[in-house]
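Take a look at the structure set out below.
What follows is chain A.
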Amino acid sequence: MSLTLLQGALLVFVLCCAVGAALLKDTLAAVIAFAAYSLGISIIWLVLQAPDVGLTEAAVGAGIMTILFILALANTVTPETDRLFEPIRWRTVLFVGAFVVALGATVPSLPAIGDPTAPVAGGEITQYYLEHAYKETQVKNAVTAVLAAYRGFDTLGEAVVVFSAGVVALSVLRREVFA
Partner candidate 1 sequence: MTDVASLRPLLAVLVSALAIPVILSLKSRPNVREGVTLTVAGAKLAIVASMVPNVLSGTVYVTRIADFGSGLALVLRADALGILFGLLASLLWVVTSFYSIGYMRGLSEHAQTRYFASFAASVASAMGVAFGANLLTLFVFYELLTVSTYPLVTHDESDEARAAGRKYLTYTFGGGVAVLGGTLLVYFLTGTTAFTPGGIEALATADPTLAKAAFALLAAGFGVKAALMPAHSWLPDAMVAPTPVSGLLHAVAVVKSGVFGIARVVLDVFGTDLMAELGVALPLAAVAAFTLIAASVIALRQDNLKRRLAYSTISQLSYIVLGLALLKGNALVGGLLHIPAHAFMKLTLFFCAGAIHVETHTDDISDMAGIGRRMPLTMAAFAVAAAGMAGIPLVAGFVSKWYLVIGALEGGQAIFAAALLVSGVLNIAYFWPIVYQAYFETAEDHDEKPLVSAVFGGREAVVADGGAGSDGPRDTTASGEGAEVSAAGEADLTNDGDRHETSAESDEQDSVPRPEQVDHLGMRHEDVEHHSGPPEGGWENRGWLGQESTWFMLGPILTAATLSLALGIVPRLAVFLRIVETVVGGLPGVMG
Partner candidate 2 sequence: MIEHLPVLLVVVPIIGGAVPLVASLYTDRAGWPIAVLTMAGHATLVGLLAEQVWSDGVVSYAVGGFALPYGIELVVDGLSLSVVALISAISLGVLAYARHAGPHENTFYSQFLLLVTGLTGMTVTGDVFNLYVFLEITGLAAYGLVASGRAASAAVAALKYLIIGTVGASLYLLGVGYALAATGTLNMADMSAKLATVGYDSTLVLTAFGLMVGGLTVKVALFPLHTWQPDAYANSPDSVSAFISALVSTVSAYALARLLFSVFTVNFLTAVPAARWALIAVASVSIVAGSALAVAQSNVQRMLAYSSVSQFGLVIVGFTIATPIAVVGATVHLVGHAVMKGGLFAASGIIERETGADTVGGYAGMGSRTPIAAGAFTVLALGMVGVPPAIGFVGKWYILVGAVEAEIWPVVAVVLLSTLLTLAYFARLGERLYFAEPTIREEAAVADGGESVSTGMLAVVVIAAILAVALTAAVPAVEQLLNETLPLLIQ
């Protein structure tokens, strides 16, 4: 029950941050709210027993992402305003609301959280990974095993994505070499 309490508190925290990021007029404030947001998200990953993702989110969300945002803001100046929050556009809210309701309608058909018989959590593929990962790869962390071995091709793609991001940023900012 207290697990649910913790999760509830986390979700409240995260949603508050998201709403704050959406509505704060000042861009830097929105970035700060977003930093707080990724703090909360990271604990959620841990609570859901995903330490790898949590670690990544910590390194990314609080670290590099926010710093990049700050740097981008340091290079730009947005005009000062007196308003704390942005006005809410109800037309868009209505549109987004429709999307949310439509997607929300599919939630009941999803497996309940933590259901051990769900196709993902208890499925055949998951079981295979958990049983064979160590035998086949000599790696205890099944996440690493799947990441680097079973789905190593994805990870190659992931590495290429990161590399591309660097190259693209070079090209976008019209530089020849890093640094």
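Candidate entries met the following condition: all candidates are chains of the complex that A comes from, given by their letters.
One rule holds in what follows: contacts are C-beta pairs under 8 Å (C-beta built on N, C-alpha and C of every residue); 3 or more make two chains touch, one makes a residue touch a chain; residues count from 1.
Small disclaimer: the values here were computed from a predicted structure and weren't measured.
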Touch-positive candidate for chain A in this complex, from 1 or 2: 2
Residue numbers on chain A that touch candidate 2, as the complex places them: 103, 105-106, 109-111, 118-120, 123-126, 128-129, 132, 136, 149-154, 156-158, 160-161, 163-168, 170-172, 176-177
